[in-house]
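The complex appears here without one of its protein chains, the remainder shown in place.
Every chain is named by a letter (A, B and C) in the order it is written, and numbering of its residues begins at 1.
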Amino acid sequence: MFNNLHEECGVFGIFEPKTSYVAQSVYLALYALQHRGQESCGIAVNDDGVFTHHKGNGLVPDVFTQDKLEHLGMGNIAIGHVRYSTTGGKNINNVQPLVIRHIKGNLALAHNGNLVNAMEIRKSFELNGGIFHGTSDTESIAYEIVSNRLSCKSTEEAIKKAMPNLKGAYSCVVMTATKLIAFRDPNGFRPLCFGKTADGAICVSSESCALDTVGAKIIRDVLPGEIITIDSNGIHSDKTHCKSNGNLCVFEYIYFARPDSIIDGASVEHARMRAGAFLAKESPVDADIVIGVPDSGLDAALGYANESGIPYGIGFIKNRYIGRSFIQPNQSQREDAVRIKLNVIKENIKGKRVIMIDDSIVRGTTCARIVNLLREAGAKEVHMRVSSPPFKHPCYFGTDVDSQENLIACKYNSVEEIAKVIGVDSLAYLSVESTHKLAESASTHCCDGCFTGKYPIEVPKEQPKDKFEEKISKTSSYYQVLD
Amino acid sequence: MFNNLHEECGVFGIFEPKTSYVAQSVYLALYALQHRGQESCGIAVNDDGVFTHHKGNGLVPDVFTQDKLEHLGMGNIAIGHVRYSTTGGKNINNVQPLVIRHIKGNLALAHNGNLVNAMEIRKSFELNGGIFHGTSDTESIAYEIVSNRLSCKSTEEAIKKAMPNLKGAYSCVVMTATKLIAFRDPNGFRPLCFGKTADGAICVSSESCALDTVGAKIIRDVLPGEIITIDSNGIHSDKTHCKSNGNLCVFEYIYFARPDSIIDGASVEHARMRAGAFLAKESPVDADIVIGVPDSGLDAALGYANESGIPYGIGFIKNRYIGRSFIQPNQSQREDAVRIKLNVIKENIKGKRVIMIDDSIVRGTTCARIVNLLREAGAKEVHMRVSSPPFKHPCYFGTDVDSQENLIACKYNSVEEIAKVIGVDSLAYLSVESTHKLAESASTHCCDGCFTGKYPIEVPKEQPKDKFEEKISKTSSYYQVLD
Amino acid sequence: MFNNLHEECGVFGIFEPKTSYVAQSVYLALYALQHRGQESCGIAVNDDGVFTHHKGNGLVPDVFTQDKLEHLGMGNIAIGHVRYSTTGGKNINNVQPLVIRHIKGNLALAHNGNLVNAMEIRKSFELNGGIFHGTSDTESIAYEIVSNRLSCKSTEEAIKKAMPNLKGAYSCVVMTATKLIAFRDPNGFRPLCFGKTADGAICVSSESCALDTVGAKIIRDVLPGEIITIDSNGIHSDKTHCKSNGNLCVFEYIYFARPDSIIDGASVEHARMRAGAFLAKESPVDADIVIGVPDSGLDAALGYANESGIPYGIGFIKNRYIGRSFIQPNQSQREDAVRIKLNVIKENIKGKRVIMIDDSIVRGTTCARIVNLLREAGAKEVHMRVSSPPFKHPCYFGTDVDSQENLIACKYNSVEEIAKVIGVDSLAYLSVESTHKLAESASTHCCDGCFTGKYPIEVPKEQPKDKFEEKISKTSSYYQVLD
Partner (left out) sequence: MFNNLHEECGVFGIFEPKTSYVAQSVYLALYALQHRGQESCGIAVNDDGVFTHHKGNGLVPDVFTQDKLEHLGMGNIAIGHVRYSTTGGKNINNVQPLVIRHIKGNLALAHNGNLVNAMEIRKSFELNGGIFHGTSDTESIAYEIVSNRLSCKSTEEAIKKAMPNLKGAYSCVVMTATKLIAFRDPNGFRPLCFGKTADGAICVSSESCALDTVGAKIIRDVLPGEIITIDSNGIHSDKTHCKSNGNLCVFEYIYFARPDSIIDGASVEHARMRAGAFLAKESPVDADIVIGVPDSGLDAALGYANESGIPYGIGFIKNRYIGRSFIQPNQSQREDAVRIKLNVIKENIKGKRVIMIDDSIVRGTTCARIVNLLREAGAKEVHMRVSSPPFKHPCYFGTDVDSQENLIACKYNSVEEIAKVIGVDSLAYLSVESTHKLAESASTHCCDGCFTGKYPIEVPKEQPKDKFEEKISKTSSYYQVLD
């Protein structure tokens, strides 16, 4: 809401020991993963080799009415996807899961992440007569798997052979006539884990919170580079491409993931509390109350309060009813969007020195308005603490960061200047060093490219994904040979 | 969600100094009051004596699309209403505001509360040829006003003359061709306040949080028994029926109202924090963490933690996307409703002695499932503290309490028995005495009839509102003379 | 479609010998009566005295989804209504059936027609404290019945007592706890008939085509002035107010009713064929083909062809898919509305002398465009024959005629001038005398006020219904005493 950082997807897959209304579990899981993508969603169900799917633009409840859910029928394997797309392009052909047919039968694919070499892959297939229906990199992954499948004796082998050609971030689930396959790129930029229900169903999910929702206990995370194959013979792991500890996007801990998820062995909620505690140590300030900006700043605020000994309090109430159908008023100055969505609990703020915690500052405009609400409510001082370092660089691995000319941390040279712009008495960000200590127990390292500009793999000289999509939608600028 | 206590309505009115898109402000206000009624809503706009209205079943965003909102056009007075109805009867004729025409012109009425003598009033008008379109008591209020209006020189005078005939709870806003009128019953069972925007618009609202949303500063509460008339000459107060401090429903502080509202001079959030603190004093227990059941138990949990010195923590994450369109799965035991909506943050619970705070226990079944989630997550002990006394009696003034045979506090004789049923190691309720101290600074006394069975005014021998509605919908049991 | 003459309503009622899904029959009947009103519709069902109803703006399929139809449940009596309203005022409070409660129980009312003294009645009740919810004259009928009911021993007696106060057109069905009552004003301006199914259900309907649809055989028409009461004792007739042969609106035969209906004993289709035959005798012309403007001109065209011996042919194809949701293009001259809806069968027109029949000309603009289509298709001559006399006067009895300044027959002095404006080689209207001979076997006389300005009862000096509605919606111009 107050943040234009966006995760780009969530994936889920389930393999039931016997035929059931398997789509219902995926439906529940997509609700639990909805925070990872709110633009479109879909479910594909496998009933003895026959695939049925439904997908559309909108939230899970918009796309899946009772009718649509029932239409998916029964089956024993299913996968689902929630999606946020960077461009206006709500092209229905890009909505996942991608469900296709090839020489060896049906295949469905759901992907979280972003390839850096999607364009090269695409071109190579097109030069061989390949046809693409959408503009997403997911179709490139499908082509790589399908073409390798011709000479491999199984889909998992085709995936293994394809992986070296796929550069970038991909946490995927694939469904074939008889198997559910999960694989994660060697850096493990995006999370992926799996678990088991009491009935013996195996579930693969972007986050463990969706496992909890369907009553599955987490087994472990899919390792960076690992391929997990689930079929009637059980679970098989292929670690050929597992080479390092990987580099999980640090923003999964700071903002994207749900606090009740455990990612690569570390609790997200604890990571956020720790971010608050590190901030309290790095940038202490004397004050009367510590508040968080709902919802993403609340955990860090509690961590800051516990570490500093300054009381934790509720600063804002967020209106839970304002959703997609809210009609923005345009009539009057007095009705600004922030005021409608957030209201200050004045009794907690009036005459107080306030420490306000948020997870990030992107453009700074919303932030300035929130600070103003505190001033109006009578705050004596407002000190802002941000539980992440300043954003300065693009992400190539599936996070939609605003363009650099809009980022407040790129526009101004010093934290003091930014503090002035947003109207706070003091401002401090979390240090880059501390971000590496957030997930104490995590098995993976972190990617901090958006803060440092240093990326774990080579990135294109050009801009990331959205520019690519723009290009390929316009025939004339993409290829020399026109028709 | 986990509670079948229900407020029955929220009202809002605005008088603008000049013609504008006045419905937009009411629309915003209804969003801020949505928690008071989620079943239906409506807005009526006055453009120089011509009334336009739109109402329907559903939440504000369901009923008010861009089209419908625009259709309301401009005007300088408007009123709105959100409604929860006790019976299945989502009779569209009961949706408010009630917009009628009588000999002196148009009149619109929005009502929060419940009359105890609605049936008597109705009968007296019917014996004179009166026609009723719905089954709500609001139509009885309208008839009283309209019939008194014949012999009064103004609507506010008609209201004053009508009030002695209206027994029970009513916080109302009325719109005529030229005036906005607000009045509150002499007990002030339901809240009502008014404020002013920087542009000079006067707003009347069930709660102050809606004033904040439209940028109005609160002036004060409408007093129990007071009639406030707003027209082009300003604000006029008539206190003829103001006789006592009144008896505000104590559940407004405990559960119904939004924490950011100030009611009769007292902060709701503070009242809830205080409830937690009183609990900590009355029923201390040694433990490792204090958690609240979201959202209504969070404030009291923080109050308990602060008072007891036991750390406050986050116990549950609530899924914010599950709304009206969620399709309940029916397939499998493992997918229960509570698990889908709430997930435990296991790292905070495992191996801990937990104090869990909620605002009330109605039937106890949901409560037992939540406790079970904590047990599954590895809680060593679970101590429940409830920030209200046990419910034992019906409410006649606009709260929908479950029938007595369903109330856990009626079914079992002791707190210990209840503790056993819901599976906690210890259980304690807030004392009735403490409920009177929650809103320290409040100008009104409280009604605690649902805890004590002692009501501030005489109540019918029969059951409350819902039974009445059932009766009048069935011709044959209501009147002897059949047709 | 090409005509702004509008019927204002259709009514239907059914009394089943035993409880059943009675709403389904009404639903079917409303489909059969849909041509009489396309703006809103509703059904009320009586289940042993408990009334359930649903109504809304739109066509029958828009308002009655499966859900809504099922919600109406079972019962043994039901009534329904389709409505067209003259003003923009799609006020939901005006949608019928009107379902109310009074001292003797529930009552539902559906009305086709228009009172000329609705305002006087309204005022008299308002002076006694009466409340009105909508602006329609139907509420005035309800008040008359309810107030008389206080001193009458049955509803049918109350209706009998009320009828002398009701001036104008009203064909009504009324449902009480135990009875279905139908009554028709003493002039019988609008049709009303009743029939019986093989199972013994009695149905009352505006037109006999709806009886056919539900499998009922027509018994006879309700006589002008007659009250028919149906209850468990059978059918009872009261003819106290039957005084004359009545004056059925002649446009029922010419345009409004469905050709397969029998009204007051005469076949509508035959009446239209006869109109064509009279035209052929009154205004013969030599030509190669006779065509009708679909759909309302087709029967008269066949009648003309048969009488004249000139071959009948198909001149136009009408696009059946263009409905309410059609989006009118605004881009280009070449896409005009008439061309989209009607297409000429060129092979039938090219090089021919064409006689084109339509039922009426209102403004003449659409007519001119249709003639132009024939010219473009190569018609050598176009002779238009209209199966009604020219409109020149308002209707006070439920037909929505355009205002006089728009009527082509008021704007021009001679038929020759009109012929020039619409671009035909010759033009002739049916004579007023012939309209009285259309329904040869009919038991009622005709009202031809819209052609002659002579009305069977006294009419108000002011304009009809729509002006009235406009007035009462604006408080300030209706009453002197303002509030």
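Rule of thumb we're sticking to: a residue touches a chain if its C-beta (ideal position, glycine included) is under 8 Å from a C-beta of that chain, and two chains touch if they have at least 3 such contacts.
Everything numeric in this text was worked out from a predicted model, so none of it was measured.
Chemist: Considering the entire complex, write down the shown chains that touch the omitted one.
Modeler: Within the full complex, the chain left out of view touches A, C.
Chemist: In the whole complex, not just what's shown, which of A:His133, A:Lys217 or A:His436 touches the removed chain?
Modeler: A:His133
Chemist: Using the touch definition from the top, which of A:Arg36, A:His81, A:Lys179 or A:Arg385 touches the missing chain?
Modeler: Residue touching the absent chain, from the options given: A:Lys179.
Chemist: Can you list where chain A touches the absent chain?
Modeler: These residues of chain A touch the chain that is not shown: 48-51, 92-93, 99-106, 123, 125-133, 135, 139, 142-143, 146-147, 149-150, 154-155, 176-179, 472-476, 478-479, 481-483.
Chemist: For review purposes, identify every residue of chain C that touches the missing chain, sorted by number.
Modeler: Per the touch rule, chain C residues meeting the hidden chain are 20-21, 24-25, 27-28, 31-32, 34-35, 59-62, 64-66, 69, 197-199, 209, 212-215, 258-260, 262, 267, 269-270, 295, 298-299, 302, 306, 311-314, 316-317, 319-323, 325-327, 329, 331-332, 334-335, 339-340, 343-348.
Here is the rule we use: only the chains that are shown with their structure count from here on.
Chemist: When the centre of a chain is set as the mean of its C-alpha atoms, what distance in Å lies between chain A and chain C?
Modeler: Here chain A and chain C have centroids separated by 60 Å.
Chemist: In angstrom, rounded to a whole number, how far apart do the mean CA points of chain B and chain C lie?
Modeler: From the centre of chain B to the centre of chain C is 47 Å.
Chemist: Touching two or more other chains, which residues of chain B qualify?
Modeler: Counting only residues that touch two or more other chains, chain B contributes none.
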